[in-house]
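One chain of protein is taken out of this complex; the other chains stay put.
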Amino acid sequence: MEYRRMGKTGLQLSALSFGSWVTFARQTDDHTNERLMMQAYDAGVNFFDNAEVYSAGLSEEMMGRVLKKVNWDRSSYVLSSKAYFGWKGEDKKPNQHGLSRKHLMEACEEALQRLQVEYLDLYYCHRPDRNVPIEEVVRTMNTLIQQGKIFYWGTSEWSAAEIMEAHMVARDLGLEGPSVEQPEYNLFNRMKMEVDYEPIFRNVGMGTTIWSPLASGILTGKYNDGIPEGSRMSLEGYEWLKERAVVEDKLSRVKALGDFAHELGVSLPTLSIAWCLSNPNVTTAILGATRESQLTENLKALEVLPLITAEVKERIDVIMGTKPVVIRN
Amino acid sequence: MEYRRMGKTGLQLSALSFGSWVTFARQTDDHTNERLMMQAYDAGVNFFDNAEVYSAGLSEEMMGRVLKKVNWDRSSYVLSSKAYFGWKGEDKKPNQHGLSRKHLMEACEEALQRLQVEYLDLYYCHRPDRNVPIEEVVRTMNTLIQQGKIFYWGTSEWSAAEIMEAHMVARDLGLEGPSVEQPEYNLFNRMKMEVDYEPIFRNVGMGTTIWSPLASGILTGKYNDGIPEGSRMSLEGYEWLKERAVVEDKLSRVKALGDFAHELGVSLPTLSIAWCLSNPNVTTAILGATRESQLTENLKALEVLPLITAEVKERIDVIMGTKPVVIRN
Amino acid sequence: MEYRRMGKTGLQLSALSFGSWVTFARQTDDHTNERLMMQAYDAGVNFFDNAEVYSAGLSEEMMGRVLKKVNWDRSSYVLSSKAYFGWKGEDKKPNQHGLSRKHLMEACEEALQRLQVEYLDLYYCHRPDRNVPIEEVVRTMNTLIQQGKIFYWGTSEWSAAEIMEAHMVARDLGLEGPSVEQPEYNLFNRMKMEVDYEPIFRNVGMGTTIWSPLASGILTGKYNDGIPEGSRMSLEGYEWLKERAVVEDKLSRVKALGDFAHELGVSLPTLSIAWCLSNPNVTTAILGATRESQLTENLKALEVLPLITAEVKERIDVIMGTKPVVIRN
Partner (left out) sequence: MEYRRMGKTGLQLSALSFGSWVTFARQTDDHTNERLMMQAYDAGVNFFDNAEVYSAGLSEEMMGRVLKKVNWDRSSYVLSSKAYFGWKGEDKKPNQHGLSRKHLMEACEEALQRLQVEYLDLYYCHRPDRNVPIEEVVRTMNTLIQQGKIFYWGTSEWSAAEIMEAHMVARDLGLEGPSVEQPEYNLFNRMKMEVDYEPIFRNVGMGTTIWSPLASGILTGKYNDGIPEGSRMSLEGYEWLKERAVVEDKLSRVKALGDFAHELGVSLPTLSIAWCLSNPNVTTAILGATRESQLTENLKALEVLPLITAEVKERIDVIMGTKPVVIRN
């Protein structure tokens, strides 16, 4: 396994990491999760990603039970959670979501209980919240650090300007700014990582724990022949993915990329994941999995990584046509 | 229920909230309180206001017992208390009241015990204390936030200058200033909310949890025919209200306002409460109640709110004659 | 009882307070102490002063046992201790005294255990320690405040320059400076209170909890006929007091003051204590006592206070000849 420093911090994350996201609790059971997490851990994965919203807290509870059972040394892995959406689904009340101090403090305590641990290594603001001053967020995250409940804090899907405002406020108050961002990044979604965040990577330093490296599964190629029943794309509550994903145009480009992967002698998903990792600003790509074979396949991305030369990248850019073009006058 | 952000913070309060004030313990019992609080909660009220001085701590103890029994999710409601007057009545000793660090620290701990909770969402300085430097207050409130015992701190009946001094001291020390004020506000008492605090609302941001929207009951119209025995106005220890309230002149204006309410097809108290809520700087109006029918009636104020147009406001100003006039040369 | 604000803080101390000093444990037993402390408390005394060095920790243990037994409301009294000399007597080792962070942190924890309380209201540096940077002292005292173990910190017998350095360091770091000093102050020892600290009282604000208002007992007049066996002056370990105290010259001035007290119709000790209290920069005068009759007598000083007019003060200055003369060119 390759390990990368999370931005400017001293924390090291495995280049491939394990996310429970939607798959936990909805599609898998404790026994499956235990086998998947052990497989990942044995392969050198040290970052296990979670959030209060994933399956409404059930995902954290499942992971907590597995962590308790496998009893790995707490210092051997990095555990995260995220606050924003709350975990109470439709019934949630006004302060049971968002980034107010009330929710951040309560959500962190609740996540610690669900995960059955004493502290989180990473704690994310799962989305920006325009109804909360960034100063309130920065102060609260620093209070949590001082109380020993979290070690580092980060953002997810924040704009570059919002991240920089957090740094500005933190510096002004002598507090600690966010050190990691969790954006979507894949061959269909490149703007934030390659354009928006570029000055932050260069001037401030920031780790990224990217999600959806396979673009919700499109880049596995499995939808090339239509969306099967029981796959993630057909699950209730994720219809929004469907619309976006099933665009004909996208599927044709995925097919062409599949041909190129074949030419290179590798699989389409490993090529897609390896391409993400070839961006030096990616600290880790979060993998989801419901089957051991799937995880085995995706973990091979690190073997594919050396193949992603400048030339290969150019070929991929041509095939996909998704390279951001920035015109500055 | 409508929810409003408390000033610039991320906390959201229901526009109508529940205060135990004088009614708890003196006029009601646990069973009544439980029914009233459940009624409020079911109607969407999420802010329950209290203070050490209300019935000398008994009010907090009653509310604590009810909260324990109903067992609502702690994150679903906002709980407050206030320090200043102490709770030991006539026997209280020098440091058992006021805003010294000693009283603030001890009073907060005592309130947590009486309310049987681990933290307060809001903690107020119930009055200004000219014998304590504002720096001591700001530092202590921030210590309580760092210790996780309170989430936000505020003031009650402080002057605009005192509030601004707290912000000045907080900014100088990199600490957190007060984010909410609890003033009296009603059709007889408008100066602070509409004139004094105006620059604070505009330039710094501040939530308000107003008390006495019915001016100690005058605006219910129930004193129009004299003060009945057993009503709040005749209770021992509240004679000061009597003097002020029973002014003939006021009662005549209340009658006229009652006629106008009738004209609008609404009740006098709901019109009076809705008028308070029509001020966008009001976060929430605190309602007291001893009977379910009373609470049912007052909670209708939100339905009346849309009727409070600019034209209606002008009519009310003319009837009441209490609109502040500020002459600046 | 009269209560005074401790300098600029919000804390109020009774003008007369109770110190266990040398008398506890050496000359009295638990039963006596309990009666004396109850007598003081019932008379309105709210400040009970202690230190690790008093009878090598035994004084704190005794007071702790009494406080536990009488079970007064913790908020009704102010409790202090002081670190510097250590409590282990001759056997104490290098870091078991002084003002290093190690000793301050350990001494505070030990004092809390001996006194059986969760926090001290006041914690003093019992002497300056030129071997410890004042920054280390200021940081440690602020850490103890943040941890909730102490509420205010102060100094004892520090020079004006040392106190001001502590304020300078505190302001530079945004931390809290010392708010109270415990100096010796009596008719024989006036320089610090009346000259040295004057700019601090005027420009920064500082409370004082003065010790030895009767100049180790000389001002009781009891040594006018020689030092009796069993009195504090003859106790082992306090020979240093003997030398200073038994100066013939002093005793003659004490006799003259006694005559003047007789003329005013009051006792010599009450006049001496009341004179201390007539200085508005004195927050409280600490009284020691081994007998109830002695405490009864000294508590009368407050009744004598109104007699200390400007004219009486001048008479006393002439009799004693101890008024500081400051010549500034």
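The first chain written gets the first letter, and so on, giving A, B and C; residue counts start at 1 in each chain.
Everything below uses one rule, namely that contacts are C-beta pairs under 8 Å (C-beta built on N, C-alpha and C of every residue); 3 or more make two chains touch, one makes a residue touch a chain.
Predicted, not measured: the structure shown is a model, and the values here were computed from it.
Looking at the complex as a whole, the chain kept out of the display touches A, C.
Which of A:D121, A:E136, A:E165 or A:E181 touches the hidden chain is settled by the complete complex: it is A:D121.
Check C:K8, C:R101 or C:R315 against the missing chain and you find that the one touching it is C:R101. On the side of chain A, touch with the chain left out of the figure occurs at residues 3, 5, 8-12, 14, 46, 73-76, 78, 119, 121, 145-146, 148, 151-152, 174, 176. Residues touching the missing chain, restricted to chain C, are 88, 93-96, 98-103, 105-106, 110, 129, 131-133, 136-137, 139, 143, 146-147, 173-174 (touch as defined at the top).
Please note the rule applied: only the chains that are shown with their structure count from here on.
Viewed as a network of touching protein chains, the structure reduces to a simple linear path. Relative orientation of chain B and chain C, expressed as the C-alpha superposition rotation angle, is 90° to the nearest 5.
Work out the mean CA point of chain B and of chain C, and you get 44 Å between them. For chain C, the set of residues touching two or more other chains is empty.
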